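Accompanying notes for the structure given below.
Just one protein chain is left out here, and the rest sit where they should.
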Amino acid sequence: ACGTTGGGSSTTAFDPKTCQGGTLEVLNQRDITHLDPARIYTSGGGNIPSLLFRTLTTRNRAAGAAGAKVVPDLATDLGTPSDNAKTWTYHLRSGLKYADGSAITSEDIKYGIERSFSPDLPGGAAYLRDWLVGAKNYAGPYKGDAKTRELAAIETPDTKTIVFHLNSPHGDFPYLATATQFAPVPKAKDDGVDYEKHPVSSGPYQIETYQKNKKLVLTRNKYWSRGVDPQRLACPDTIDITSGLNPDVINQRLAAGSGNDANAVTTDTDLGPAQLAQLQSNPELAKRVAKGNFPYTYYLTYDTTKAPFDKLKVREAFSYAVNRNSVINAIGGSSLGYPATTFLPAQKSMGYQPYDYFPAGKSGNPAKAKQLLAQAGYPHGLTVTLAHNNTADDPSGPEVATAVQDALKKAGITVKLQTIDSNSFYDTLNNPKTQPQLAIAGWGADWPSGGPFLIPLFDGRQIIASGGNFNTAMVDDPAVNKQIDKINAITDPAQAAKAWGALDASMGKQAWYVPLYHGKDLTLYGKNVKNAFVSDWTGVYDLSQLSVK
Amino acid sequence: MAAYLVRRVIGALVVLLVLSAAVYVIFYALPGNPAQLVCGPKTCQADQLHRIETELGLDQPIYLQYWHFLVGIVAGRTFSGGPTAIHCAAPCLGYSYQTGEPVTSLLLDRLPVSASLVVGGFVIWVLVGVGLGVVSALRRGRALDRVVTTATLAGNSVPVFLVGLLLLIVFCVYLRWLPFPGYQPLTANPALWAQNLILPWVALSVVSAAVYTRLTRTSMLETLAEDHIRTFRAYGLSESRVIRRHALRGALTPLITIGTIDLATSLTGATLTESLFGLPGLGQLLVTSVRNIDLPVVVGVTILAGAVIVVANMFADILYSVADRRVALA
Amino acid sequence: MTGRLAREPFDENGTRVPAPRPGGHAGDEPIVAVDELTVTFPGGTRAVDGVSFDLAPGASLGIVGESGSGKSATALALLGLHHGTGARLTGRIEVAGTVVDDGDPERLRRLRGATAAMVFQDPMSALDPYFSVGSQIAEVYRLHTGASRREAWSRAVEVLDHVGIPHAARRAAEPPHQFSGGQRQRALIAMALALRPKVLIADEPTTALDVTVQAQILDLLHGLREETGMALLLVTHDLGVIAGTVDEVLVMQRGRIVERGAVRQVLSAPGHDYTRDLLSAVPRVDAPRQRALADGAAPTEPLVRLVEVRQDFPVGRGLVPGRHRTVAAVDGVSLDVRRGEVLGVVGESGSGKTTLARMMVRLLRPTGGRVEFDGTEIGGLSDRRLAPFRRDLQMVFQDPISALNPRRSVGESIADPLRTAGIRDDTTIRSTVREWLARVGLDPDRYDAYPHEFSGGQRQRVGIARALVRSPKLVVCDEPVSALDVSTQAQIIDLLAQLRTELDLTVVFVAHDLAVVRQVSDRVAVMHGGRLVELADADTVYTDPRHDYTRSLLAAVPVLDPDLAAERRAERLALVR
Partner (left out) sequence: MSTDALADQAGAPAPEGGAGARSVWRALRREPAAMVGLVVVLLLIVVALAAPLLTALEGQDYTSYHDGLLDSARGGVPAGDLGGVSAHHWLGVEPKTGRDLFARVVYGARVSLAVSLAATVLQLLIGLSVGLAAGLGGRIADAVLSRVTDLVLAFPALIFSIALLGIVPQSFPRPVLLVLVLALFGWAGTARIARGQALTLKTRDYVSAARLAGGRGARLARREILPGLAAPVITYAALMVPGNIVAEAGLSFLGVGINPPTPSWGQMLSSATTWFGGDPMYVAVPGVLLFATVLSFTLFGDGLRNALDPRSTSLSKRAE
């Protein structure tokens, strides 16, 4: 597409005014799970969905920490809280249209949310069910009589206004409103499970062709303009997404950048350790690496209500004994992660407050750990079973498990390894009946705020005995629970963040989990690709901001 | 012959029946709940889970599920769990738990890809393997024999993944002779189809040729020791003609069996090659559906694989008795 | 009419005279020249030890001699066929101007087939089992003549027809295993003849042929020599064949030539003791059988009873449904084999003798009729139920080489029946086997040798030893002595006689050599076209044959007198014309 001037243009600086045109190639391993906004589970609308679906709010398209902010999308602002943050009111921008030219109304947003409750359309997150008044037993708009078909918690006084009624204060509601469930769906076009065969686009692009697990081609939605969407740039005319590719091949192609691959990017393939080893020898390539910090924490988890982990001293001993360096090396070294002594990742939006209560240094402090164990009544060490999954190079995989095993051995702790098949690893871990004694797990938030990061893991009321339990430490501390409720009601993100940070710092002393590291993401992009900045929200460059001209 | 075919078809049906039943039984023993995977990655409500289980029929005892499955194949079945009742016509293998696609269309979609990969690869690896085998039998004990043996075994010792990756780097990155492959249907553009498949074919061949080279060489040496070979030497046939016409025929009979096995099993077993070269074939489908505990797809692929193997082996048996007429079809 | 064995005084000329060479030119360079040939096999066996002879174009030379005397080794050397076997050759061989050595494979290749063709001693395994007989002949023909496929095929059919294969056009498309022993032998001869070579080296070309077909083949060779001036090197143990076919003869013993001369002279006035022994051992078809073997006791009850047995073989490709044909190899034969008797079976090549024999020992399950052994019907028994009868049913196979496992030493093959009988003691087994090797005239020290290290006749004797080692009640011998020179043959026949008295052995003796059959049998059965056409006392069959076919058989018995043989040939040719 670039021709002879193409080479020249790739060196010119990026200018949003002239960035339009060309085809952006996306090389991915996996296809998008669903094209139905009700069935997509993503943080902040994800990369590809947000090209098709606009939501009430969205993530701020900006680099670094600024990108962790939530900004209005279809709505004119981040919403007006009232009733102690239990009622949220939004107004839509004017001039909003679907790709078929019809107008987007607040009823459509309501309907979109309602249908996400249908059991036929599973996949989305459960926040709406938990937060909206009377939503516990709501079964969507397809079944039942006129009364039960609608969700009373959402009101649409007029076509531009939408009001949400929550059963408890949630200052984070604007973050939730970035989810694709908040995308408008015209009722007339909805045919249930088949809707994803022809979803109506509200974003800058629409589906040209789609072959599952092979190809998704997006072209411009001519009813979309930058005038009604301050966030998305939508530079390329066409976005050509190929899925089903091998990660090594994706990276090889991005690196080689021959032909169309010069215009290529990926949204699901990070650079692996083996490629990093080669990166330094190629400065040109090193320049084409986007660096991101998707907030994620990997930790060692145990049930703190069961022996021996019911003893704080034992938990402390484990915290001292771990060798974070070798764990990080096992996942690919310092480019892919940094040591974690706090539970929250080092990001302002999360409210990060540094602390290190059990200084293990770079490679662990086995002497101190031994001493603590002796005090706890294990002078001769102890034996535990560590579960890991069977995916190579996985943070919960065998390499990290053996790294932990090796480190704990030095502290006199014998670790026996137990392999659990990857597809049932979290099923097993998150069910108190089957939860292994010790496991390596990871947690990332659905949006960049301390709440979703801490609540599922520390809120005692979130312990679910039947499975789907993320509070694997089985922490149920009334003080903590109370504090969580308090912070939830804060509607100022900055204030809330500070409070979350303080909570993390106070909980850290209990060693309920042993944080190991926070992840970092490195992603390559093609030679001609411009404006590939990374925000702290997604950890990867944003398709809607890229340009190939 | 007709009676033979009838017997074989009955045998094949029994095999497929046992095979599918075995998959159901194993499925029962698998850790993890497919409904959970369908429901979503994080929080999934108990009632939602329950609904999905009912919809997928997972609430029924396994033998009933299997029975419905069998009925579906013979007479078709109607799925009424979802919002609308869907009728699935006679050879009905059900719908994927994960994607809701009909299994039959999934299979039909993937089969051409796998078939293109495997059949093309097969032709190359057999030709190259047998060719090198002949060469090394002819030059037995000499330098060329050693070189061929060492080279093919080296190919055999390198993981197919590595071979493929190296091929990609050499031909697509450095030499840029070929584009990075992706599947192109044969019907659309045969030239493009072949161009895209050449590297996967070569990768498969590098790894698989060794068996053929070695077996050809050995069988060839065996056959060359037989009396009738002397007859043709005594009648002035050149050594190469003796080999090609008389030794090869005898030497190839053990290869018929191995060849059909390789051909049939790699149809669903060339997972790594498919993955590396971005070929959405049956191997990948099987692995992902096993990973997702997607029972209907697993059963579908298994039955397809079983059918292919049964047919291929029948073909091999017939070929065998054609090649060696002393062997009766039984 | 009785067969007449020539015993009239031969030409009493004691000195070597140049033999008449039909179609030959006395002054020509020899087409085959062998000078001081030695062949030493790995292990040190010197099979051929300083053999020299010439063969002029158009001439014919016979080689006779003891089994294992190096006849085949010499024949193979002429075409350089020892190459690659580890055998060491010295001396010089020149065939049609080509020096036969390992020097230039291309030169050798041109010689082979087109100029000099060979008929191998072991016809059964000399054909490629994977191809039809016709295509093998056609292939060779095409290679040397450049003929088209179609021409080559019709040539193949033509030569198959010449050698007396019935329905040649159809049978050409069949694979070798559907051919009887004699038919395969003829197919090989056909292959050689298709090319019209300048020299034909025929190693025991008629061992599997009944006398009528044998005569036909020998006439064919004769005709060809007259027509094309082909030189013939004929290796045989059958002195009758020698008498009727060649001009000159070499007699070999232990790798050396012990006598040579015009056939007339050697046969009438043998110069060497060994030759004399040979001649005196020739069985005579016109002599009543020796009582030593057949005791002529009163008819006893049958040991084996065949009732209307038949064997239908499926033929044709068999893959196309409905195109299934069968051929009746044995077509309803009923006969009794009496306890203790020797039943001779003669008949046309391809008449179903081998098939019948295999059914008697239940290697083949009859497709119709009943086989009773000792009062029990065994025709339909399963392998397991048959097991108790196995030790009593033995067979000597027509093709000695394919009946021996190439990967097991002959000693072990012979020991097999002993081991299955439950004998565990290796010392006993070894000594028993060694004793049997000696009894069949083989060196007991060759226990550990493998079949390919033996000559044709030696292999045949290994087969005999294996059949007899466990003292069966019935032994069916399919051409047991066809590859043996007359003196070894006599030794084997004596052995059978001895065992009969010792062990109450019942013998079915299938052979094409009518004289031998007469010598050994109490009764003789004659087969023709899958049917039993005559069964009577041996003497009755020979002196008073009932069936036309039996009469024509007896008329075709070769005679030891070259002149008489020529006379007969002329008669036969006159009949044909």
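Letters A, B and C mark the chains as written, and numbering starts fresh at 1 in each.
Just so it is clear, a residue touches a chain if its C-beta (ideal position, glycine included) is under 8 Å from a C-beta of that chain, and two chains touch if they have at least 3 such contacts.
In this text, all values refer to a predicted model and were calculated from it rather than measured experimentally.
Asks: Wait, the hidden chain, what does it touch out of the ones we have here?
Replies: Counted over the whole complex, the chain not pictured touches A, B, C.
Asks: One chain is left out of this view; which of B:Asn156, B:Gln195 or B:Ser238 touches it in the full complex?
Replies: Candidates B:Asn156, B:Gln195 or B:Ser238; residue touching the omitted chain: B:Asn156.
Asks: Pick out which of A:Thr383, A:Thr419, A:Ser466 or A:Gln495 touches the chain that's been left out of the picture.
Replies: Only one listed residue reaches the unshown chain, and that is A:Thr419.
Asks: From the list A:Asn84, A:Thr209 or A:Ser363, pick the residue that touches the absent chain.
Replies: Missing-chain contact among the listed residues: A:Ser363.
Asks: Which positions on subunit B touch the chain that was left off?
Replies: With respect to the unshown chain, the touching residues of subunit B are 7, 11-12, 14-15, 18-19, 22-23, 26-27, 29-31, 141, 146, 149-150, 153-154, 156-159, 161-162, 165-166, 210-211, 214-215, 217-219, 221-222, 225, 253-254, 256-258, 261, 264-265, 286-287, 290, 298, 301-302, 305-306, 308-310, 313, 316, 320, 324, 326-327, 330.
Asks: What is the set of subunit C residues that contact the non-displayed chain in the whole complex?
Replies: Listed in rising order, the touching residues are 41-44, 85-86, 177, 358, 361, 363, 383-384, 387, 390-391, 393-395, 397, 399, 402-409, 412-413, 415-417, 419-421, 426-427, 429-431, 445, 447-448, 450, 452-453, 463, 466-467, 470.
Asks: Pick out the residues on subunit A that sit against the missing chain.
Replies: Missing-chain contacts on subunit A: residues 248, 272-280, 323, 325-326, 328-336, 362-363, 390, 392, 398-399, 401-403, 405-407, 409, 417-421, 424.
Throughout what follows, only the chains that are shown with their structure count from here on.
Asks: Mind checking the centre-to-centre distance between subunit A and subunit B? Centres are C-alpha means, answer in whole Å.
Replies: Centres of subunit A and subunit B (C-alpha means) sit 38 Å apart.
Asks: For subunit A and subunit C, let me know how many angstrom lie between their CA-based centres, rounded off.
Replies: 89
Asks: How many Å are there between the centre of subunit B and the centre of subunit C, using C-alpha atoms for each centre?
Replies: The computed centroid separation for subunit B versus subunit C comes out at 51 Å.
Asks: Return the residues of subunit B touching two or more other chains; collapse runs of consecutive numbers into ranges.
Replies: If we look for residues of subunit B contacting two or more partner chains, we find none.
Asks: Where on subunit B is subunit A touching in the complex?
Replies: 31-33, 36-48, 51-52, 55, 82-84, 99-101, 165, 168-169, 172-173, 176, 179-180, 182-183, 275-278, 280, 284, 291-293
Asks: Would you mind writing out the residues of subunit A in touch with subunit B in their complex?
Replies: Its residues touching subunit B are 41, 118-120, 122-126, 129, 142-143, 192-193, 212-214, 242, 244-246, 248-249, 252-253, 255-256, 258-259, 261, 420-424, 427-428, 446, 466-468.
Asks: In their complex, what parts of subunit B are in touch with subunit C?
Replies: Those residues of subunit B that touch subunit C are 1-2, 225-228, 230-239, 241, 245-246, 249-250, 318, 322-326, 329.
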